[in-house]
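What follows is a short report on a single structure.
Omission of a single protein chain aside, the complex is shown with its protein chains in their original locations.
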Amino acid sequence: MTMEAFGEQNFGDDDEPLRWDLRPGWLSEEELAETRGRVPLLYVEALPVRTEPDGRISEVGLLLRGSATTGQITRTLVAGRVLHGETLRDALVRHLEKDLGSSAFPVVPQSIVPHAVGEYFPWPGARLQDPRQHAVSMAYVVPVAGECQPRQDALELTWLSPAEAIEPAVLAELEGGRGSLVLQLLHASGALE
Amino acid sequence: MTMEAFGEQNFGDDDEPLRWDLRPGWLSEEELAETRGRVPLLYVEALPVRTEPDGRISEVGLLLRGSATTGQITRTLVAGRVLHGETLRDALVRHLEKDLGSSAFPVVPQSIVPHAVGEYFPWPGARLQDPRQHAVSMAYVVPVAGECQPRQDALELTWLSPAEAIEPAVLAELEGGRGSLVLQLLHASGALE
Amino acid sequence: MTMEAFGEQNFGDDDEPLRWDLRPGWLSEEELAETRGRVPLLYVEALPVRTEPDGRISEVGLLLRGSATTGQITRTLVAGRVLHGETLRDALVRHLEKDLGSSAFPVVPQSIVPHAVGEYFPWPGARLQDPRQHAVSMAYVVPVAGECQPRQDALELTWLSPAEAIEPAVLAELEGGRGSLVLQLLHASGALE
Partner (left out) sequence: MTMEAFGEQNFGDDDEPLRWDLRPGWLSEEELAETRGRVPLLYVEALPVRTEPDGRISEVGLLLRGSATTGQITRTLVAGRVLHGETLRDALVRHLEKDLGSSAFPVVPQSIVPHAVGEYFPWPGARLQDPRQHAVSMAYVVPVAGECQPRQDALELTWLSPAEAIEPAVLAELEGGRGSLVLQLLHASGALE
């Protein structure tokens, strides 16, 4: 039994080898594939930002992720699946640490009510697309106070000004149509006020 | 193969006999049970309200649902599962019609960002409880303009003033700890301003 | 003693001749001018929308307002001052009726927490500008169910699709920089999801 393949995913890797059988929420590739055909899968996503003392967003962090097979570089958000039995807060903290490292010191939102909701579908025509599955993500803007060191599978975290981040060329580089989600998150968080 | 049993559910019935094999999101009891052990299931919930011309909430609608086995009466919200391939909006509209009838004329929120989020776990100690599963619900306050006629499995829709709805005795009757969710929804929607 | 002049205003007319002395919140031109130099003035603004049964915003209403002196046509929102002693709800209902007529049947938001906040300053460089004053507006997205018949001083209410409304050429026609406020309101209300 092999595990879910890496590298081509729109969302972060949640199902890592040798770990899944120790952690109840982790699924084998077969179980995950089967589940993906049955129900929408729940994800959390986060847009890291740096803020001024007055709360104003000064920089927006976008992950550059490389494809292991095509070499294509795309931008994405901090993202990952909510495991069975896991709270949204715990999932958010876990994926922030996974994608930004342990020194990022994220300021996790007080409320779990998301700033935006992403609905991903595997078929053409959907605004947000995930070729693997129907996924629904609770998306948050998360200020980070420390240093971000993305792990191996994310090549780089680039910081852009809010004005740069909403350039059409940048938004188009976000995988799965997430450019529209970034735009919505930045508007919701007052970054473009 | 039998279908998911009715009547004892915290959430509305999503898996109805004779229909599931015609609609891709419908699952057999076995498939649903298996899936429930693997991932959190996504639900929508709605608190129906009546509003004044100035937007103020004048009445709050709570469903009275009877248990087929124990006869116990509990209060609950409009609720149901989001099917595979179904948008949150479509799920919300479908469950509003299922629980309130076709003449309720609900004013579905413009945004799918929920007013509150419910996290249900099957184990003791959780604030919100669902004995069947880990479920996450996107909860909305939904004004209704027409007449509500709950279907058979919901005995009655009772209308209370916001002040009556937050009486501890009423909140305690809400199944699965949803009293705290109702309180949060009413605060978020300004009903207690 | 003359009253506040009409026609050149970014916000709607709040101080109408022959009425001010009968209604406590109405101020003479002198009083208003004096007050404008002392404190920020509080306004409500509303973006009228038409919605589908599933809540989706199908059309966005923008007021076309003509200048009595220059003949220039600009677009604007429903807007007006909150009078002394008046609740935000009452101000919102009053200005919706003033700008959209009595048959618009607006669905006033349940909560008075605004969907966006506009900060207007009279000096150059401000994102939102009001040459008369420092003003702060509580801005709402308001679905309308009926027919809108703007009064005389608003020439026309035009309905655009959300995609049309966010065209840069349209946003640029909104007076005082309100294009950015419209964009924020449409993102906050899920119109661009």
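Lettered A, B and C in written order, each chain numbered from 1.
In this text, contacts are C-beta pairs under 8 Å (C-beta built on N, C-alpha and C of every residue); 3 or more make two chains touch, one makes a residue touch a chain.
Values in this document were obtained by computation on a predicted structure and should not be read as measured data.
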Legend entry - Option from C:L88, C:V107, C:C148 or C:V182 whose C-beta touches the chain left out: C:L88
Legend entry - Identified contact with the non-displayed chain, of A:V113, A:L128, A:C148 or A:L174: A:V113
Legend entry - Touch criterion as defined above, residue of B:T51, B:S111, B:Q129 or B:Q184 at the omitted chain: B:Q184
Inset, instruction - Spell out the interface residues on chain A facing the chain that's missing from view. - result: 49, 51, 53-57, 89-90, 92-93, 107-113, 141, 143, 188-191, 193
Inset, instruction - Kindly note down the residues of chain C that lie in touch with the hidden chain. - result: 25, 27, 31, 34-35, 37-42, 81-88, 112-117, 119, 121, 134, 136, 138, 188
Legend entry - chain B, residues in touch with the chain not shown (by the definition above): 127, 180, 183-184, 187-188, 192-193
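Quick note on the criterion: only the chains that are shown with their structure count from here on.
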Inset, instruction - With chain centres defined as mean CA positions, report which chain is farthest from chain A. - result: C
Inset, instruction - Compute the distance, rounded to whole Å, between the mean C-alpha positions of chain A and chain C. - result: 37
Inset, instruction - Between chain A and chain B, tell me the centre distance in angstrom, where each centre is the average of that chain's C-alpha atoms. - result: 28
Legend entry - Residues of chain C whose C-beta touches two or more other chains: 188, 193
